[in-house]
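Complex shown without one protein chain; remaining protein chains in place.
Each chain carries a letter (A, B and C) given by its place in the written order, and its residues are counted from 1.
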Amino acid sequence: MVGGGRGALIGPVHRIAATMDGRAELVAGVFSSDPVRSRASGADLFLDPSRVYGSYREMAKAEAAMPPELRLDFVVIVTPNHQHYGPARLFLESGFNVVCDKPVTFDLAQAIKLREIAQRMAKVFVLTHNYTGNAMVKQARELVRNRSLGAIRKVVVEYPQGWLSEAIERTGMKQASWRTDPKRSGAAGCMADLGTHAENLARYITGLRIEELCADLSTVVKGRRLDDDGNVLVRYKGGAKGVLHASQICAGDENNLNIRVYGTRASLEWHQEHPNELAVKFADQPRQIWRRGNSYVGNEAKRFTRVPFGHPEGYLEAFANVYREAFRAISAEVEGRPIPRNLDFPTIDDGVEGMAFIEAVVRSSRLGARWVRPAAH
Amino acid sequence: MVGGGRGALIGPVHRIAATMDGRAELVAGVFSSDPVRSRASGADLFLDPSRVYGSYREMAKAEAAMPPELRLDFVVIVTPNHQHYGPARLFLESGFNVVCDKPVTFDLAQAIKLREIAQRMAKVFVLTHNYTGNAMVKQARELVRNRSLGAIRKVVVEYPQGWLSEAIERTGMKQASWRTDPKRSGAAGCMADLGTHAENLARYITGLRIEELCADLSTVVKGRRLDDDGNVLVRYKGGAKGVLHASQICAGDENNLNIRVYGTRASLEWHQEHPNELAVKFADQPRQIWRRGNSYVGNEAKRFTRVPFGHPEGYLEAFANVYREAFRAISAEVEGRPIPRNLDFPTIDDGVEGMAFIEAVVRSSRLGARWVRPAAH
Amino acid sequence: MVGGGRGALIGPVHRIAATMDGRAELVAGVFSSDPVRSRASGADLFLDPSRVYGSYREMAKAEAAMPPELRLDFVVIVTPNHQHYGPARLFLESGFNVVCDKPVTFDLAQAIKLREIAQRMAKVFVLTHNYTGNAMVKQARELVRNRSLGAIRKVVVEYPQGWLSEAIERTGMKQASWRTDPKRSGAAGCMADLGTHAENLARYITGLRIEELCADLSTVVKGRRLDDDGNVLVRYKGGAKGVLHASQICAGDENNLNIRVYGTRASLEWHQEHPNELAVKFADQPRQIWRRGNSYVGNEAKRFTRVPFGHPEGYLEAFANVYREAFRAISAEVEGRPIPRNLDFPTIDDGVEGMAFIEAVVRSSRLGARWVRPAAH
Partner (left out) sequence: MVGGGRGALIGPVHRIAATMDGRAELVAGVFSSDPVRSRASGADLFLDPSRVYGSYREMAKAEAAMPPELRLDFVVIVTPNHQHYGPARLFLESGFNVVCDKPVTFDLAQAIKLREIAQRMAKVFVLTHNYTGNAMVKQARELVRNRSLGAIRKVVVEYPQGWLSEAIERTGMKQASWRTDPKRSGAAGCMADLGTHAENLARYITGLRIEELCADLSTVVKGRRLDDDGNVLVRYKGGAKGVLHASQICAGDENNLNIRVYGTRASLEWHQEHPNELAVKFADQPRQIWRRGNSYVGNEAKRFTRVPFGHPEGYLEAFANVYREAFRAISAEVEGRPIPRNLDFPTIDDGVEGMAFIEAVVRSSRLGARWVRPAAH
């Protein structure tokens, strides 16, 4: 693991998610750019001190030299955005599979380069757009794919949060600090953190890609240097329309990611905060609530279910599902078997697509919210 | 009453709403442009046949000649949009107060003329944007006004319906037929029917007026001649941003009008389909659900409540609240008393604002979804 | 109308409900046992003073002498429980149809007598168990009747309120005062006010009658003289089991009447505070939410619907549905036509059944919560 030391938010989440099914173990890491802090975090995690490093370069070098039976199967990168590309590139080129938090890189150019490297090295690259790990999100995708909804006409996807309603980045709060800093977050703040999850979720479920978009981003909190709110009109390839909005200043909202997909025959609705349910609405039938774990859900949703219906699964389980699926590819790669084709986890391609989305919304907004097309990539 | 005969949708609603508190009685009307049908509808309603007319001109003339004690206190116009202006103008000029369904006229020019006439005649003009009659909508407005939310930053207002997901206007279905006909509905379909309710609701609660907007309207169902879906980015005067979307092709949605208002301190959320509740979210307190009829709600919400808490009020009661308040003005006008100043019902001014909104979204959309300002009015 | 003057709770509800469809008009009444107050209330209601009376006896005598064209079609009794029997009996014997609030009488003996009188006089007697007027309650009954649920196994019905959590009857609050007074309410408090609604709702939907019950009633608030809370185990004829509980001391609850019915194939759930929805749960299908006003609901639910789907109906509309159906019987009686057979409103038979229920729960509880059978009746 790279990053995720004491006080980190997402590092512990990855550790629980990766090990939930008893298929992985944390054995090495660099948990901070400060070697002392890195070692302290390693000790917290019961690691062998000899495999806790002071820099990712040191780690890559040492771990690449390990004998096969001790060698890492994959590396997890959970640093702030501006520190994804460097270690991702190095570990790929050192022969490791990589799991990386989103957004994949600092900018689109880095993402495209990383894609080239991953392909060249023939390594597995996993991007943790974790929400697509939810069983009922997979069910939603299946309902779109099997044409239960008919042709898709409209998509409304939202991700309102409220935790940055005030300028808490000035209080020294670490998470707030880097996420609002253009040098660490990239060209976008809210859109890089949340908007890209929304875009990814909509694309995952519907398969639709954005033809053009019109984005009105705002920096609502005075003195903040990146967008903390954004409203986007979307036109998808093929003719569907959409609305996408995300925010960090929606006071009182938590992680209210949700999506509605409207088709010619029916529509569906899913809310991240109540992930075990999926509403399906036909015009001429009682509204349906599909619930995780039941016999009537499809095979994909079943494959990513751990506990019986009515026993709620949550954020960690969805995150663990990304790992569960990634392990199908990683174990094949490690064992020299052909990598399965029908994989269902976000990859570097999703990362490139996401960075193109972020680049486009920023460009549109800077033009005064004019229609733009995501860059070809 | 003008319109609202056999088979009408909104006529019966007005009749129940106007008489719910026992303060009004239906005594005259023209219920159809076909005199035979008009008379049949009048008989259904137990009216004196001598006061059931074959045209609104005939009615205006005859009723204006009535002696004071029999004279109508107000006229209700519930015809399709293109037939609002004619009767509204004539009845105002004949000395009657007027209640008119929304949108107020066929186009903005008519609305401006009507405003001039209503002012000149010094008559009461009531526009039935009925949703603002809901007690908890009034509570929402009070929370904005008393600064409970702080300064308003963002408004998300939606009105998705699904009943026009297919081209039912071609089946002869009356409601669908005129609402999708540019000669009867006006320049907009969905936006005139639903978008204008959304704009009105947002303005009622927040007091915010639109500075500029960017509207992407669609005609989703093939062969339809007006928009049946629209997504709008909004910039309000004073700096708040907004998203407004409405649709008639959201399969499975019914009348899912809803609004979220985000302020610096807190946010609120209200859903028309569950109108007795209002969610208020402070960042650092348990989420609050305000429920109609309780001791803690404000005076305005209390003034528009008929039954105790936990006994749900609905659409008709909200509609009746518009009448309840309008009667304060109408009875004053009829009795020659000064019209109260602190009135809380939609007027011709709201009608002009609404028509300017409709005109602007159509203009923006025709320009390819470019930012435009509503016309000065 | 008998009762329902200034300050009354249920009187205005009856007036709105009875006139909502434009089929009835209030023309006479005695609104208080105090003639001065009665006249004042009559004036509020724009009544002809000659038809506002000082006692129900005076009213019955005068109204019975009216010529046919002015004669009342029915009388509505909305006095406290101990004042139901007297006027109901007199008006029936004077030849009037009667609508009476629940519980029908002060005790079971009175109810049985009243049944005999109503039958002998061949008049229509309507008991306003208003909740059964809800469209989706009718849908629930239809789903039971058409065996969608299979055979019924279990019924859970609840009616928790919280408004009597404190001894507000000592503050002079009128509603609280008579409802907690054994001389006016009868042998039960909470069970007469709420438990009987719960029993009626369960019986209406399922058709099940109680074989025996075990009731643990409590007087929770010190000094109160009647039960304000009650928990009841139920065994229905035919073998189904049930739980029924009602309360006036459930702090924070409003009118949370709700029911769950479990069958061999499926179950249903309905909540009075969200009356437009009905949940239907099959073991092997997505959960269904049936919503009022849709094409898929049955004919009975459709017959009692006023506004389109997604426009919520509430308490008053349900109450008005009892009147709408009662008018089918009353108009037939008044016009000398045979009274239709397929009527769907609560009658004196429901009143007798309800009083037997109340008598049984009180008897059981006094025995220390032992199993008892409702008295034969």
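Simple rule for what comes next: contacts are C-beta pairs under 8 Å (C-beta built on N, C-alpha and C of every residue); 3 or more make two chains touch, one makes a residue touch a chain.
Computed from a prediction, not measured in an experiment: that's the story for all the values here.
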item: Contact residue for the chain not shown (choose from A:Ser177, A:Asn255 or A:Gln285); value: A:Asn255
item: Identified contact with the non-displayed chain, of C:Arg235, C:His274 or C:Lys302; value: C:Arg235
item: Chain not shown: contacting residue from C:Ala17, C:Ala266 or C:Val322; value: C:Ala266
item: Selected from A:Pro67, A:Pro308 or A:Gly336 as touching the chain missing from the view; value: A:Pro308
item: Per the touch definition above, residue among C:Asp253, C:Glu277, C:Glu333 or C:Glu353 touching the missing chain; value: C:Asp253
item: Sole residue of C:Gly3, C:Pro103, C:Gly133 or C:Gly162 that reaches the chain not shown, by the stated touch rule; value: C:Gly162
item: Residues of chain A (touch criterion as defined above) contacting the omitted chain; value: 9, 12-13, 15-16, 19-22, 26, 45-46, 161, 253-256, 272-276, 291, 293, 306-317
item: Touch residues of chain C, complete complex, unshown partner; value: 149-150, 153-154, 156, 158, 160, 162-163, 165, 214, 216, 218, 220, 229, 231, 233, 235, 241-243, 245, 247, 249-253, 260, 262-267, 280-283, 287, 368-371
item: Touch residues of chain B, complete complex, unshown partner; value: 280, 284-291, 294-296
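Just so we're on the same page, only the chains that are shown with their structure count from here on.
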item: Identity of the chain that, by mean CA position, is farthest from chain C; value: A
item: Centre distance in Å when chain B and chain C are each reduced to the mean of their C-alpha atoms; value: 35
item: CA centroid of chain A to CA centroid of chain C, Å; value: 55
item: Multi-partner residues of chain A (each touching 2 or more other chains); value: 280, 287
